[in-house]
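Take a look at the following structure, please.
Here the complex is missing a single protein chain, while all its other protein chains stay put.
Labels run A, B and C following the written order; every chain starts at residue 1.
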Amino acid sequence: MIRIPCPFCGERDHSEFAYGKDASVQYPPLDAPLEDWHEAVFLRDNIRGVQLETWQHLHGCRQWLVVERDTATHHIHSVRAAHPGVAAVLAGAGNDAGSGK
Amino acid sequence: MSARRLPDGGRIDRAEALRFTWDGAELTGHPGDTLASALLAGGVQLIGRSFKYHRPRGVMSAGVEESGALVTVAGAGDGARRDPNVKATVQELYAGLAAAGQNAWPNVRFDLGAAANRLSRFLPAGFYYKTFMGPRIKGGTTVWMLCEKFIRRAAGMGAASRLPDPDQYEHAHAFCDVLVVGGGPAGLAAAATAARAGLDVLLVEQDFQLGGDLLNQPLADAGELLAEMLDDARSAGVRAMTRTTAFGLYDGCVAGLIERVTDHLADPAPFLPRQRFWTVRARRIIVAAGALERHFAFGNNDRPGVMGAAAARAYLNRYAVLPGERIVVATNNDSAYPVAGELAAAGAAVEVLDARPADRVRQLAQQAGARGITVRPHCAPLRAVGARRVKALEVAMEEGGRWRHGGRQACDAVLVSGGWSPAIHLISHLGGKPRWNRRLACFTADANGESLLTAGAAAAIWDTGACRVSGQAAGAAAARALGKDAPGIAMPAPGGWRSPIRPLYEVRVPGAHLKSMVDPLNDVTADDVRLAHREGFTSVEHLKRYTTLGMSADGGKMGNVIGLALMAEALGRASDGDGGDGADPDIAAVGATTFRPPYTPVALGALRGRSVGGHFRPLRRTPMHQWNLERGAVMTIAGLWERPWYYPRHGETLDQAYIREAATVRESVGLCDVTSLGKIAVQGPDAAAFLDRIYTNRFAHLPVGKARYGIMLRDDGLVLDDGTTWRLSETDYFMTTTTAHAATVMAWLEELLQVRWPALRVHVASVSDQWAGCAVAGPKSHRVLSACADSPEALTDHALPFMGVGRMSLGGGIPCRIARISFSGELAYEVYAPSDYATAMMDALWAAAEAAGGCLYGLEALGALRIEKGHVTGAELDGRVTLDDAGLGRMAAKGKAFIGSTLRARPELQREDRPKLVGIRPKDRAARFNAGAILCRPGQLSGLGEGWVTAVTHSPALGHWIGIGFIRGGEAAWRGQSAVAADPVRAAPVEVDIISPHMFDPDGARMRG
Amino acid sequence: MAELTRISALHGHADARRLGAGAGAPGVILGEIGGLRLRQIAAWPDCIDAVGAMAAAAAGVDAAPGPGRAVESMAADSAAPACALLRVEPLKWWLLGRPAGPLNIDAEQGAVVDLSHSRAHIRIRGPRAAEYLNRHLPLDLREASFTEGAVASSVLHHVGVTLWRSGRNYELFIPRGYALSVWEVLLQTAAQFDAEVIPPAAEGGGE
Partner (left out) sequence: MTRYSAWSIFKNGLAGQRNWRRAWRDAEPRAHYDIIIVGAGLHGLATAYYLAANHGAANIAVLEKGWLGGGNAGRNTTIVRSNYMMPGNRPFYEHSLKLWENLSHELNYNVMFSQRAHITLLHTPAARDAAARRYNTMRLTGSDGELWDLDALKRAVPHLNYDNARFPIIGAAVQRRAGTARHDAVAWGYARAADQLGVDIIQNCEVTGITRDANRVSAVQTSRGPIRIGNAGKVGLAVAGNTSRLWAMAGLGKLPVETHLLQAFVTEPLKPLLDQVVVFGVGGAHFYISQSDKGGMVFGGDLDWYKSYAQRGNLPAVQDVAECATSILPCLGRVRLLRHWGGVMDMTMDGSPFICKTPLANLYLNAGWNYGGFKASPASGWYFADLMANDRPAPVIADFDLGRFRHGVNIDERGAGPDPKLHG
């Protein structure tokens, strides 16, 4: 079980989360040319090692998170909310986030 | 003579007798017995038949590594609880236990399958790869498949019941600071030390008693220490679980445990689960799982009467069973000496064969001699003699580095200690690589030093006292790592024997034809390993797969190391010329296989817990579920929902019912539960802009009080989902999605808002469970709604025009949302009430609809109505379809970009000859055809076809069968031509016309009212 | 207008009974609480403090709770809680019960949505309540970890649920459509705890 430290809920089983995708992909503007969209939607670095990826805490706080995780060891280096505004809110309230205390 | 129960001693409760049966014969044991100890005490020695050669087998161990005494336990009841391949050595005895031999016919004593043993020279490892191909007949597999039938029947050990398992199982979750695996001296010490430092400690032990090896030592020697350690752990606050196996370690310091709750009970309470699967999240895990004693390969080393020396110690001291009267103990290390002495003290005649030279065993021999035990250095077992149990042992003596025949020794038990293998399986699960320790002749594994620690024999520490200290050291280290005060205790060095082990894995002499088992559970012999070497299967991975070494139910606990040693020896001989029998093979060069979980086999029932039968997945019910059932609904599956399929009256069939229902909607009015549609509140100042990005059509200018049908694409430009979205206020929308994609769309919107477009101020909230929905459709729908509306003026054409949205109160105050939208092509409404008022809403609507001659209609009629109109649903929108394919190209707004707008322009998605949505009608109007049929050109009923039929119904409005589907080029390309709906898996081909999908009321006059 | 009768998801399935051996004091007591009043209050990130303050005022509490926490207010005329505010998501609160004051949050600050009918509400207590819940919920419910006032969302029998510890009670909120299915599974497990199912109670009752 990968244990993901959700910045809102605390450390939880990965089965509460849904894996998203490679978070390093920058999606182009909606009207960007086909080549840009082709690259964003279909092509991947597929890193063996530490990558940035998105997960959603589907059965928890429903936040989309950016997780820095090693794809070879499953070790997690960092987690933050994908939404910068949410990340800022949690940073402000972060003293007892998710501890339930 | 065979084994017998001693008149006193042991950790069994002699005050109580437990009757049980073995192959139908009644025997007696005591609480504290295992099935194996009770069988031995009862004089039963031949207990199993081996996997491949059906060789006779007895009790070989006292634990989970058992390879001989595998039995079938009948279980209570009608046979549904039959449990094959149970290791008698770990099955606790209970009153009424009924066990029987397996993999034998007619029984394990007289087994006709034993003929396989006589043919064994023709059945070496991998023989089946080289034969059974037969002549090439028909497809080429005919001969093999004929042979396979017989091979399958011969293989397979025990027979599982075919009846549903009647027992319940459950999951449980636990959290702790430290999980200690193993309740022996190391584990108990580790747990107590960590708990005293203030940590929350969970200790798990697979046995039914705590104590580990202390239980196997004489009560007089170890009893006091064990009591003290148990008391220490208990008073420190350690939570201890027995009958609980840590079967696997996983990422994140998570362990899987199986707790056997009722397997030892004669008559468990019906509400207890049979087993419980625990997921434990720890911050540190201490593996103190002990070590497993090995044997060595010698002739007939699997005969009943051949047993591990440590196992014999367990039977003697824990169960008060003396395994024989004339006992040969064969060893290459110090650990067999205490048991030899204890057996002699219990009255057996004991002789020790020690493979080590005289000068290395002199002191041990002197001590043993004082107890009347002869120790023969340079000696080892060569072949066990006796057809069904051991009657004598041929001995090998070493001279000048060579084994030679050394005479024959009458005996009734041969106890073997070939060294010890630390139980490093759990560490290996997490990637800890096994490393060969040449000095101690065993694999050890480095725990990662952070989350994982080891202690005791699992760390190759052989001495009880040192094991205890190692536990204290590990417990203290875990405590310090978790920020607690604990003393620094030095971890004792591995090992601990006075005289070093002599690595020895096989004993053989030139010219002797021996059947020497390496992995007895899979009948892998020493010759098989050499054959694998000869054929080039020399890597550990190839060796195990070719010979099946270590792939049996004990996971190689008994045989792996010996197999690796023999391969190393063979490789050494090949490269060095002649490695010689006495050489220490380079096992490290062969490597070890990765241990995979589970440590011991785990019942699938436990892993699935309560997700079984009707609860395999939760059932999602609409608030009208019961209401629908009470009105005769037959349900069908829609994702996790059950939805009304049709409402038969007076014994109607499905076809009769849905045709009536659809006709009623067209003629008067019908009600349909549409609660399962996904419903999402989309709120915020940027909600309109957001909708414009996710839908292909425009929403920004949708007026408040109006709804619009929208389609969403995926990033790749193919259709994701469709539905209507209602504008409730400037900043507040109510979106509906399909039933199938409700959850997908919700998560997708959240992803877009949180990851891709965080600047948009939009909140989405699922309100699917908040609102219950009912479609009211048909020419009389307005009348029905007016009849139950608290203020009917809210329903006038002016107040609620086509695609209008409003609030209304019906049935005396039920606050509803209503929209005038139609899926059926009739004048129709969707009405939503808060879920707890759903049945009240339905009562009110139904009273009015029934009075108007209306009906309730289900999914089948819904389908008929939408097929007549050419509306697409999941059968058409299957993830491979574009807007244009579905005839919805006009839904793509020009001049705005939306999700998928770029990639939908890819050339292959824009081809004119793509399959496009069409209507389909049989040429012979009386003919019927099926969804799933392939549309072909007449006369060309082969190949990939020109299209396919997605949905078919009998149209009550048109009076014949119709369908929709996709065909190359669409209707325009087929004008004036007919096609054939080919359906070879179900029906004869039917000639059809390709027509517009809008088959009924194409202008939509009825819908607009 | 007469008060409408609310028909809950567990209607007809949550009647009082004793499960298991049925002797002695029950290890777990559970029952349905009807009449849920639940409004979800969402804030834009830059309005979180303002919206929190408005939510707190509506709930009659001093301050809006932080992540994973809940606060309750007491009704003036009763010892029973009148209102509770639960922080369920980084930008969202649940306001339970009858608000003490009005809640006027405009679109520039956040959004409010009524979810009163979206969940079934089950109350669980008893000496073995945490142990019982851990048969299903992968949450750390040890006393020191899941203290009074803690709130967490997690997964129970494949369904996302929310658990709140209010005093000695565990309040469990289950999406309505799944509620009966989850309830049936909860009852299967309850028998070994000598459980008592108490009759459905209206909001605030059931002590």
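Note that in this section contacts are C-beta pairs under 8 Å (C-beta built on N, C-alpha and C of every residue); 3 or more make two chains touch, one makes a residue touch a chain.
All values reported here derive from a predicted model rather than from experimental measurement.
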Touching partners, among the displayed chains, of the absent chain: A, B
Residue among B:548, B:622, B:731 or B:839 touching the omitted chain: B:548
Sole contact to the chain not displayed, among B:234, B:484, B:608 or B:896: B:608
Residue, one of B:723, B:922, B:945 or B:997, that touches the chain absent here: B:945
Touch with the omitted chain, as defined above, among B:81, B:264 or B:480: B:81
Positions on subunit B contacted by the hidden chain, ascending: 51, 80-85, 121-122, 124, 127-133, 136, 139-141, 144-145, 148, 151-153, 155-165, 167, 169, 171, 248, 250-251, 254, 256, 277, 279, 429-431, 513, 527, 531, 534-537, 539, 541-542, 545-546, 548, 551-553, 555, 596-598, 601-609, 611-617, 619, 636-637, 639-640, 714-718, 720, 874-875, 878-881, 903, 906-910, 930-934, 936, 941-945, 948-951, 982-986
On subunit A, residues whose C-beta touches the chain left out of the figure: 1-2, 13-15, 18-19, 21-22, 34, 38-39, 41-46, 48, 51, 53, 55, 71-74
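Rule of thumb we're sticking to: only the chains that are shown with their structure count from here on.
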Where subunit A and subunit B are represented by their mean Cα positions, the distance between them in whole Å: 28
Intercentroid distance (Cα basis), subunit C paired with subunit B, Å: 33
Residues of subunit C engaged with two or more neighbouring chains: 44, 91, 138, 140, 145
Residue list for subunit B, restricted to those that touch at least two other chains: 279, 281
Contacting residues of subunit C [partner subunit A, same complex]: 44-46, 48, 66-69, 88-91, 138, 140, 144-147, 150-155, 160
Subunit A-facing residues of subunit B, complex: 250-254, 279, 281, 431, 693, 715-716, 747, 750-751, 753-756, 758, 897-899, 901-903, 905-906
Of subunit B, residues touching subunit C in the complex: 168, 170-175, 200, 269, 271-273, 279, 281, 610-611, 615, 617-623, 626, 640-641, 681, 683-685, 730-732, 761, 763, 765-771, 812-814, 834-840
